[in-house]
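Every protein chain of the complex appears in place save one, which is left out.
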Amino acid sequence: MSDGSAPSWSCPLPDGDGEVVRLADGGGGRAMQRLLARVIRPLLDDPELARAHDGAVLDPGGPIAFTTDSFVVRPLFFPGGDIGRLAVCGTANDLAMCGAEPLALALGLVLEEGLPTAVLRRIVESIRETARDLGLRVVTGDLKVVERGKADGLYVTTTGIGRIRAATRIDPAAPVPGDLVLVSGDVGRHGVAVLAAREDLGFDTEVASDCAPVVAPVLALLDAGVAVRCLRDPTRGGTAAALVEIAETAGVVIRVEEAAVPVREEVRAACELLGFDPLHLPCEGRFLAFVAEPDAARALAILRRFPVGRGAAVIGRVEGRDPRGRVLLETPFGQRRPLDMPSGEQLPRIC
Amino acid sequence: MRFRDEYRDPERVRRLARAIARTVTRPHVLMEVCGGQTHAIVRFGLDRLLPAEVTLLHGPGCPVCVTPVAHVDKAIAIARTPGAILCSYGDMLRVPGSSGDLAGARARGGDVRVVYSPLDALEIARREPEREVVFFAVGFETTAPANAMAVWRARREGIRNFSMLVSQVLVPPALEAILSTPGNRVEGFLAAGHVCTIMGYREYAPLAARWKVPIVVTGFEPVDILEGVWMCLRQLEEGRAEVENQYARSVRPEGNAAARRLVGEVFRVVSRHWRGIGDLPRSGLGLAPDYAAFDAERRFGPADGAGGGEAEADCIAGLVLRGERKPPDCPAFATRCRPEHPLGVTMVSSEGACAAYYRYRFAGSAEA
Partner (left out) sequence: MCLAVPGRVIDIAGDDPATRTGRVDFGGIVKEIHLAFVPEVRPGDHVLVHVGFAITVIDEAEARRVRAWLEELEEGEGSEPGRRDALS
């Protein structure tokens, strides 16, 4: 599939039946109905979706969290996941970061003319499996097709609603001096896995993306009454961006101990080789939690009960107030230096 | 990771810092040459571990920074040429030419491809025989062998649609230029360890003797740099001016013979213009006559021209490259000039001193 100029979709499947998506399949007519009937509806068999209405009608029974994300990751398939799994986890996790239990998803697909139907099927299967594991319903959606060369395979947009479960409002403005910063596990694996899957970088590694739902550990923290000020998943921009955003929103100084941030050896090695900072690489199955100090030990114990939280650690502390918001990294040599988010150009199409 | 982690051991770093403090009895000014060393010093805060009497100046060892505007303009022109593919190291993409940079050329439809290795560019030429593939060969002596190999293989394999835009520079003439500048304060140098891995260090002996400066071939990890600093300071305190090798695990006096042989075959020494410094005779490499057919300047026209504005009026990149100013001395530093909107090359390149200071000392709006 790959030559010098066209990106490979790195699809692990055999050729399938040779069927491909055509422009007409997005036209709203019979061709599209055939595609929906053959590929989409059998896999996403939700009663609301089956009603073929313009939208889903739901009754969440209380305050909701509402979030949306677009996914343009290249390649579509990478060790540990694919764009479908990424989309469902990403949106479910964003809802969890709001202190909500994910309820339902809307799925938007933009397909490139020529995308093998087998690839589409595999991705939709992935969406189904991931959603089912979460008890999450795909209740409505949309499908468009654009000309060959205009979508790199496909783009996915997921919009999600969730029922608020947090007793107090989870808010990036909430952290106060004295709070501790926890991370739910080692960082940077998703970034390395996607980069490794890009043939143009030419390296092999066993590192798989950490793409996973973090809903269960988050709900466990909330149910246990842990005083959680704020939650954030470090996706684009990595842990650094997440910390800086919160510091700036809350107007605080956050001190992070570099040696305390868990990073796997292979992630470190890839960073050395490619000139990246592990704190700038995205994760898709991790979160930061700002927790009142008295509750931190309990929070850590709760997180470590879950496989996805086994590597949880305290990495820093909110030290003081500063309207500009600052993050200071304490190096192993005892130096303090500012931590900033990356400039943004080095890792295109990572999520 | 072996051969990396033990050279970042905090305990060894602390012991070296103490040893340096015990050694120093009067002020000294040292310069590290290589941008990679500057980066490590600022990132690990090594300059802050030195006693106040020791001043560490940052040298011009950033090949991205010193690439002449004319070459950047030529690369952009090639990228815009229909049918051509311009391949480059990632660092070069945001270096400003006289109007715009390669990233901008790519955004406007030019075919610019980032490669990790010059052989990747050759591979693109193999895979796309109808396109003219040009590799923008920027670098010091460390990179010259790889660049030479790309051209050597192209000739051997008869790959006709490949050429190189050569902008290679050599370190010793830069040291010479700094030493011969009136008012030079530098008393000792940390020579670039990876450059010397290729070239060896015999060519530094005449410099050390003539100018009476110690030159210590130094590596890039915190322990390497502090050891190099310490060895240099010991020489100054003892009144010696010799060439020493801290980076002996990688550097031999004669360097890498196989690499030097290939570089000598494919390239010849030429004069080059150093952005921010000026023309330095016999300070760079160009293709040797036998390989002239692979010169992109032959196929696309010479890289020349005044190039318009060399730098923004407020940009002091040249002074920073020569070690005469430090980034925080610049009025535009971290205000008008930041990585997102750089005024000059030392902020653009990841190895430039300004970029290093910004990233590790002045991120966001806060000074640490």
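A few points about this structure:
Should a chain be cited, it is by its letter among A and B, assigned in written order, with residues numbered from 1 in that chain.
In this section, a contact is a pair of C-beta atoms (placed from the backbone, for glycine too) under 8 Å apart; a residue touches a chain by one contact, two chains touch by 3 or more.
Quick caveat: nothing in here was measured; it's all calculated off a predicted structure.
Of the candidate positions B:V54, B:M149 or B:L287, contact with the hidden chain is made by B:M149.
The residue touching the chain not shown here, chosen from B:G139, B:G188 or B:P222, is B:G139.
The hidden chain makes contact, of the residues A:L43, A:L58, A:V146 or A:A269, with A:A269.
Mapped onto chain A, the footprint of the missing chain covers residues 192, 196, 202-207, 264-266, 268-270, 272-273, 275. Panel shows chain B; residues 1-4, 15-16, 18-19, 22-23, 34-37, 61-64, 89, 91, 116-120, 138-140, 142-143, 145-146, 149, 152-153, 156, 192, 194-195, 197-198, 201-202, 205, 208-209, 220, 227, 242-246, 248-253, 256, 258-259, 262, 349, 351 of it touch the chain omitted from the view.
FYI, only the chains that are shown with their structure count from here on.
The distance from the centre of chain A to the centre of chain B, with each centre set as the mean of the Cα atoms, comes to 38 Å. Residue ranges on chain A touching chain B, taken from their complex, read 3-5, 200-202, 244, 248, 265, 268-269, 272, 275, 322, 324-326, 328, 331-340, 343, 345-346. By the touch criterion stated above, chain B contacts chain A in their complex at residues 1, 4, 8, 10, 13-14, 43-45, 48-49, 90, 94, 103, 116, 120, 124, 127-128, 222, 339-340, 350, 359-368.
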